[in-house]
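One protein chain omitted, others in place.
Up next is chain A:
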Amino acid sequence: MTPILEIEHVSKSFGTTRANDDISLTLAQGEIIALLGENGAGKTTLMSILSGHYTPDSGIIRVAGAVLPPGRPRMAIRAGIGMVYQHFSLAPNLTVLENVMTGTESLWSPRSNTAAGRAKLLALSRKFGLAVDPDARLGDLSVGEQQRVEILKALYNDVRILVLDEPTAVLTNIEAEHLFATLKGMARQGLSLIFISHKLPEVMATADRILVLRGGRLVAERRAAETSRAELAELMVGRAVTRPVRDAATPGAVVLELTDVTLREAGVNRLKSVGLHLREGEVLGIIGVSGNGQKPLAALLGGTARRSGGEVRLFGQPIGNLTVTDAIAAGIGRIPEDRNHEGVVGEMAIWENVVLERIGDYSRHGFVDRQAGMADAERIMAEFDVRGGGAARPIRLLSGGNVQKLILGRNLSRRPRILIAAQPARGLDEGAVAAVHERILAARRAGTAVLLISEDLDEVMALSDRIQAIVGGRLSPPVAAEGADARRLGLMMAGDWMEAEDAS
């Protein structure tokens, strides 16, 4: 039987980088394959070629035996290739039905045939067990429900091959398990799926076959039943990588204490009577799915937001609202969640990004001390292993991992007393994750109090002494890391910490 999809010898270069180097793969009907690889391994490039958004330099793609014309997105959709991106392409002000039907009708037809659309949507929803309300406004739905709409939107175009790019990045682990069950059901009904991820457990649990990409090449292919996490990790990185794990330590005095803190923004309560305390030499993990109040919490402690109520004590003293300069002067280091839009100014030089937040230290009578800035930047780059050229180059030329190491370096080289680390390893490849974790643990050993805000369960469990969940702007009571497992944290992340406490 002809495979539904054949990719033959596809290559694609950007400048001197071989993003895809002679990749061939096949996909059978009703099969789920996973593309596993680090950032920059070429997964997304390959899928962009499949969907017609990039033209390959060489190689061909066949769908059910017929050659797919390269670089033609419309032809790819017509051939039955559907994409579900990590960042949804949905309009929050439209209803579910309107979102699903967008782009499926001719612009020139006088009216939209919503009755037929609704019938088709409900039929798909029943067939694949993806429950949605067609008339709900998309913006009112949870992220998991929005993803269901995104999948239905692809199915609505009569897909035969569904590609999901990092589908679990925005989900809680409970929502993710639902998704996997749905995907398996879809495969049983005859759909073929390609599933892009860098998370090993979910790849092993869901896919029939796993293809590992590294540096643009297809380096290995394994049946899911015949491989192990350790083997896949090594194949993905190209060498054995182990993430560091914290060792036991005795925390010192409380340096930061929040009592009953609320933060109102644009008429919405972003933080609701939040309480936490943080000690010297410990890591407090704040686990939760993005968008539950992590941003305002980090902004409040980093000096870019003001609270509307509650008390904050810094080193035992009650304080008002911090400015950025206050926070830095008090010894608070800050790693922002969005390193490209907050952490650095991409068009500016590396050394300028080092001095910007401490401009007072590098300024003499209003003039910037460029020499001192360059010297410090080069010292940080050497000490924190930031690769990518001299300190005078624009920082946008650095890779994500190197940018993050620079941000870490500009904070840690000053030995901060408190470190607010928001999603410090998000989007980094396995080697960079290990480096970032090692630095955070080294800071902890040196007595820094670390507030780790993250949505990665493995990261939080590996680094934290105590863990609190953040849900809808509320913080759960802390649990000791020793007593926490994925299931219990999953319940806490779902807002169910009362039950989690009872269960303990």
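Everything below uses one rule, namely that a residue touches a chain if its C-beta (ideal position, glycine included) is under 8 Å from a C-beta of that chain, and two chains touch if they have at least 3 such contacts; residues count from 1.
Here, contacts and distances are computed from a predicted model.
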Protein name, per the UniProt record, of whichever chain is missing from view ("Carrier domain-containing protein", "ABC transporter permease", "Cytochrome c oxidase subunit 1" or "Exporter"): "ABC transporter permease"
Option from A:Arg229, A:His341, A:Arg415 or A:Arg445 whose C-beta touches the chain left out: A:His341
Of A:Ala66, A:Ala119 or A:Val324, the residue in touch with the unshown chain: A:Val324
Residue among A:Gly15, A:Gly65 or A:Pro110 that touches the chain left out of view: A:Gly15
Contact partner of the left-out chain, one of A:Pro167, A:Pro251 or A:Gly303: A:Gly303
Contacts of chain A with the absent chain, listed as residue ranges: 14-15, 55, 71, 302-304, 323-325, 328, 334, 336, 338, 341-348, 352, 355-357, 359, 363, 366-368, 370, 397
